[in-house]
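For this depiction, one protein chain was excluded, whereas all remaining protein chains were kept in their positions.
Up next, chain A:
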């Protein structure tokens, strides 16, 4: 038995070496990329970060702002050694729930609070209520995979019909009309939507409803309401399907299109030229937005039907949610100082390389003023 065993042990050892070697190599790979991303946001001036408060700051919520948070937290904790910030990208819904249970200092969310959530927040915020602070925006790109088509222009109505299974072939007359020069193949359209409830879906359907109310009959919601099509889970899920399936089209944050080298649709908004999904164009759309309410709550009402030159209307604004009054005394100083940095010039400038759209200066200014009044 012993003699027989030995070669097997040796084979196992070789296998284990191979596996751990491969793991070590891949670990190096990920280290490198994260180092690169960190480098992009490194120049954090101490001038914009005023360290206040000590200890641990817990936060959770939207996964759309995870990459931005990573950079902010890295810069902030580099300057302020006494504060540790822990942001869990659990999703907007879970983020709001834990915040309303009083477990976190602030929550990240892709959509502004609903009235009933504001009412609930009065329990946690003693003497105050929860408010939305816009912190960063991002274009939702519409990515496609049509062989032989490098540039594609669509308008809201065609998009709505494609995602509601009314237009089912790429050589449909409506698409041809918008793209007279493109060679559109006779190929079935595979429209992909998110299978999980998502802030991206919410914003995308808000756009369809606002810009093409006659073609999109469903109410905007986090849950997909359209007819037909296929579903996949998460932005990474839908974007990888688009890469894989010929004839596919779907919507996801721009960064997924950039990293996956997926071509994106230019939108015919009614402006002179079709608008491309870029961070600069998204910032223009955010600048067009109006405040949704009076007072401290800075939730923005985006004009999805905008015809402004170069404004990309399918834009997502993610918020940080805090109490205007009645924040916990032990986390308040650190929360204020961190959010002030996030809304500062440097904090916003760190984002562009990541595919996020910085807030327009006036909005960022308002956010900083509101943060200063938190108590």
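Points to keep in mind about this one:
Note that a residue touches a chain if its C-beta (ideal position, glycine included) is under 8 Å from a C-beta of that chain, and two chains touch if they have at least 3 such contacts; residues count from 1.
Simple rule for what comes next: contacts and distances are computed from a predicted model.
Look at the chain that isn't drawn here: its UniProt entry, checked against "Phosphate transport system permease protein", "Sulfurtransferase", "NADH-quinone oxidoreductase subunit N" or "histidine kinase", names it "Phosphate transport system permease protein".
Touching the chain that is not shown, out of A:237, A:291 or A:333: A:237 (per the contact rule at the top). Check A:58, A:79 or A:94 against the missing chain and you find that the one touching it is A:94. Of the residues in chain A, those that touch the hidden partner chain are 90-94, 96-97, 188, 190, 195-199, 221-223, 229-233, 237, 240-241, 244-245.
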